[in-house]
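Omission of a single protein chain aside, the complex is shown with its protein chains in their original locations.
Labels run A and B following the written order; every chain starts at residue 1.
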Amino acid sequence: MEYTLEEIAQLLGGEIKGNKKLKVSTLAKIQEASPGSIAFLSNPKYENFIYSTDASAVIVNKDFKPKEDVKASLILVDDPYTSFTLLLEAYQRSLTMNKKGKEEPCFVGQDSRIGEGYYIGAFAYIGHNVTIGKNVKIYPQVYIGDNVTIGDNTVLYSGVKIYSDCVIGHHTTIHSGCVVGSDGFGFAPQPDGSYKTIPQVGNVIIGNHVDIGANTVIDCATMGSTIIEDGVKLDNLIQIAHNVQLGQNTVIAAQTGVSGSTKIGKNCMIAGQVGIVGHISLANKTTVGAQAGIGRSVTEEGTVWLGSPGMDKSDFLKSFVVYRKLPELQKRIEELEEKIVHLQR
Amino acid sequence: MEYTLEEIAQLLGGEIKGNKKLKVSTLAKIQEASPGSIAFLSNPKYENFIYSTDASAVIVNKDFKPKEDVKASLILVDDPYTSFTLLLEAYQRSLTMNKKGKEEPCFVGQDSRIGEGYYIGAFAYIGHNVTIGKNVKIYPQVYIGDNVTIGDNTVLYSGVKIYSDCVIGHHTTIHSGCVVGSDGFGFAPQPDGSYKTIPQVGNVIIGNHVDIGANTVIDCATMGSTIIEDGVKLDNLIQIAHNVQLGQNTVIAAQTGVSGSTKIGKNCMIAGQVGIVGHISLANKTTVGAQAGIGRSVTEEGTVWLGSPGMDKSDFLKSFVVYRKLPELQKRIEELEEKIVHLQR
Partner (left out) sequence: MEYTLEEIAQLLGGEIKGNKKLKVSTLAKIQEASPGSIAFLSNPKYENFIYSTDASAVIVNKDFKPKEDVKASLILVDDPYTSFTLLLEAYQRSLTMNKKGKEEPCFVGQDSRIGEGYYIGAFAYIGHNVTIGKNVKIYPQVYIGDNVTIGDNTVLYSGVKIYSDCVIGHHTTIHSGCVVGSDGFGFAPQPDGSYKTIPQVGNVIIGNHVDIGANTVIDCATMGSTIIEDGVKLDNLIQIAHNVQLGQNTVIAAQTGVSGSTKIGKNCMIAGQVGIVGHISLANKTTVGAQAGIGRSVTEEGTVWLGSPGMDKSDFLKSFVVYRKLPELQKRIEELEEKIVHLQR
């Protein structure tokens, strides 16, 4: 897609200094920009880049006074950073939300209702009795099982799989390869050493304004619901087990796993590759560092945990500092032992 | 799906106390149940919930004598827990196994044979010379490569990918996004620092009554077979490398990785996010704790391993207890050093 500076200036309420008819097709950082792109200058630290940038246009503060010649056309605004963010959002929206209509072949089951403004990509599968809101974008090869409900303005990228009976809110985005509603991992040991599968008949309920990364898996509840509350942000390749509950605005980085029936509070920040055992709860605003292993409930709000097994941050750091010096400590103990022998003589 | 209490009582061999014509459509825990659901009461600890539950019906022991009014209809049986489990199984079977027939478009290659009772979802792909048993359920967007063999009553959920030449047993369930038979990770270093791909021409053999979670990957063998024996249960997002062998009834939790050519015995329990190096073997009934790293073979049966690098459980716990006290130990050493100085004077 291409836009003229005129169109962009109008969107941003800015003023053009240069060629109004100039077209740009992409956004870039000022220090990496190539011709055909638009960049911005906000932090004065980066000012010298504006004299050498290959960007076709740069968004600058309306008070900006160049000290040298500037090759690029300029768009003058009140707050270049905010304006650029607006532009980024408009650009991304134009990429995902302008997809419209139905590509054939796709499959839509009986008694399914789909709101206006939809995109249904080729080879997408929508089961029976599915309810889909307005402006929902269903990319190619998505699978939506029977009885699923999806809110307005939600985007499911190519290859997302939603098992039957799940509920997904509005303004939620789910990336490729993500699986929602697969069976929880429950097996009853039998006397002969084999396992009997415990049926998993619950569902997953995902709130509004949730973002879920590629190839993340959220299992359905054994009974009842696995719950992802509003505003939760999940990165890629995360494992959310059956009957887990993730509180509002909690953020989890890639490759972390949350075991069955654990409840994580609101506004928590969980780093990558963390493991959290089942049947515990973490208080609101808990922070967990990368690769930590959390084996017990955290009841106090706002604490920070590191290490595996997980320890309070300051305890962990104190222990780890000594861990690094262990060979030296061992030596000091040996020296003490020798000295004691001398003294005992 | 809806069932009358009459139908349920007949299935369970129970007796109804209440409205025979009442319909229920889902199963729930007695403390979380909403109208339209059926729950059970087995543990007397939960008895008080039966007087307040919103469940339409509750399965109870035939000797149960209510102490207060019960709003729900009752089904009286010998063993409520077992009856409820039966009901759960019947419910789940009705969800997955009642899918029948072929949805169009789907792709079936030449010389492929499919047993009766099949379900082939839309956009499923079945290659050439594939042999599929009876009552196999192939959900939409599944891919089955050439020459694959699949046993009776096996279920492949939406988006499962089976590479050519793999063999899958009967009564096996594979969840969405699971990949079976991708190339093993084998590369020969070249003098110029680049790598040459070592062709991976083996396959994967999966036994009977195996359950495999969503987005798990099982690589094919370099030559020969990667083998998953009967009754193995694998959770989500697990990595099984080329030429691995997993013994009967071994259970592995989410996000664990098993490196190439490693053999894991029977009835092992491997927790989540565990790493196991290549070319080793673990004896039968080995247990490995979450996030542990196993770098050497385990030859004795029934041992438990924790930590990374992995240690025998009791050794690990003893060391970790001291690890937590390291700052204090360091202080004690400093005090000893001071005292010694005094004594030496």
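Points to keep in mind about this one:
Here is the rule we use: a contact is a pair of C-beta atoms (placed from the backbone, for glycine too) under 8 Å apart; a residue touches a chain by one contact, two chains touch by 3 or more.
This is a predicted model, so every value here is computed, not measured.
Touching the missing chain, out of B:22, B:55 or B:277, is residue B:277. In the complete complex, the hidden chain is touched by one of A:159, A:199, A:224 or A:260, namely A:159. Residue B:164 is the one among B:61, B:164, B:208 or B:303 that touches the chain missing from this view.
Touch with the chain that is not drawn comes from one residue among A:112, A:129 or A:249, which is A:249.
Interface note: of A:56, A:164, A:273 or A:287, the residue touching the hidden chain in the full complex is A:273. By the touch criterion stated above, the residues of chain B touching the omitted chain are 105, 107, 123, 125, 141, 143, 145, 159, 161, 163-164, 177, 179, 182-183, 185, 187, 193-195, 197-201, 215, 217, 219, 223-224, 237, 239, 241, 255, 257, 259, 273, 275, 277, 291, 293, 295, 308-309, 311, 315, 318-319, 321-323, 325-326, 329, 332-333, 336, 339-340, 343. Summarising the interface, chain A meets the missing chain with residues 26-29, 32, 85, 88-89, 91-92, 95, 103, 105, 121-123, 139-141, 157-159, 173, 175-177, 209, 211, 213-215, 231, 233, 235-237, 248-249, 251, 253-255, 266-267, 272-273, 290-291, 308, 320, 323-324, 326-327, 329-330, 333, 336-337, 340, 343-344.
Assume only the chains that are shown with their structure count from here on.
Mean C-alpha position of chain A lies 25 Å from that of chain B.
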